[in-house]
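Here it is: the structure, laid out below.
Then we have subunit A:
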Amino acid sequence: MTQKVQLFITCLGEQFYPTVLEGMVTLLERLGVECQFPNAQTCCGQPFYNSGFQSEAGKLAKTWLQTFGQSEAPIVSPSGSCVDMVRHHYPELFPAGTPEHAQAVAIAQRTYEFTEYLVHVLNVTDVGAYFPHKVTYHASCHGLRGLGLRTEAKQLLGAVRGLEMIPLNEEETCCGFGGVFSVVYPEVSRAMMQNKVQNILASGAEMVVASDAGCLMNIGGGLRKAGSSMRAVHTIEILAASESNGGLKRGAQ
Partner candidate 1 sequence: MSERPTYIKFGEYTEHIPANIPAAVQQATGRFLGLRQMRVSEMPQWEELRQAASNIRLHTLENLDFYLEKLEQNVRAAGGQVHWAADAAQARATVLEIAKEHNVKLAVKVKSMATEEIGLNHALEAAGIQTYETDLGEFIIQLMGTGPSHIIVPAVHLKKEEIAELFTQKLGVEAPPDPVKLTAIARATLREKFLSAEMGVSGGNFLVAETGTLVIVTNEGNGRMCTTMPDLHVAVVGIDKVVPDWETLTVLLKLLARSATGQKLSTYTAFISGPRRAAGENGPKEFHLVLLDNGRSKILQDPVARETLKCIRCGCCLNVCPVYKNVGGFAYGWFISGPVGAIFSPQILGTEAARELPFASSLCGACADVCPVKIPIPKILLHLRRRVVEGDEFAPASAPLMVRAGAKLGTFALGVPWLYRFGTRLLPIFTAPFRKDGWMSSLPAPANLWTKVRPFPAFRANFRQWWAKRTK
Partner candidate 2 sequence: MTIPTSNPVLENLRRSLGRRPGDPVPPRPAILPPRPAAAPEAELDLLLSEITKLSGVTQRLTSAEIDSALSALLLAQEVKKATLWPTPGLAELKIETRLRQLGVEIVSPYADKQALGQCDLGVTEVSFALPETGTLALLSDGERPRAVSLVPRVHLAILRPSALRADLHQIFLEAKNHHYMIFITGPSRTADIELTVTLGVHGPKALYVWVME
């Protein structure tokens, strides 16, 4: 019986990281998982929720639940923050006892962040990847503290042939993205981003890897602003790399 999953590609993932999404599909299929893609999906509503617009977020949540509630298959996403939104905040958006609340609770239990799905559902840590580079890992906050994912990405990256993991100073310190925070208090966000970039540049790695699009946008942009050619890549891009596809897909920043 083939495993089936629904792809939750996320708004940021869709707009800025299509190669990550392609990599996610390729990798899942390689592992024998059949992917479904509900085309009606848009945004989980997290930016609105985080800005305080809980009733607006509730509208988007309702739509999201309808979209992904059509199939019983688990939902997999390349974003820890979006999964955190669905798992922990969707139930809060609907009063207990309502059908939406029940649906939110049920769906929350089968919504997974990608590395979480691989390690804890598929029980896989070696995906057969090949990526001969020195890489340093930034622990995105929502995956780390929201979902409690402390080791999954590292386990998967640790099994990648040719990869050398270099420790990052202040690995678990926030990069300063914080969603709307980055544009509400840009100078504070800048200070936090610069601190993260300095640590990355000092690490001696060739690139930095993280599992959240928001972090990658912020850190990637920050590296470029600092005049560095270092790239910020998504965990999935590394896991999807192999000898046959020549490493990172062209087009990734």
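Criterion applied: all candidates are chains of the complex that A comes from, given by their letters.
By our rule, a residue touches a chain if its C-beta (ideal position, glycine included) is under 8 Å from a C-beta of that chain, and two chains touch if they have at least 3 such contacts; residues count from 1.
Keep in mind the model is a prediction, meaning the values are calculated, not measured.
In the assembled complex, subunit A touches candidate 1, while the other choices in 1 or 2 stay out of touch. Taken in their complex, subunit A has these residues touching candidate 1: 9, 11, 13-16, 18, 21-22, 25, 37, 39-43, 45, 47-57, 59-60, 63, 141-142, 144-146, 172-174, 176-193, 195, 217-218, 220-222, 224-225, 251, 253.
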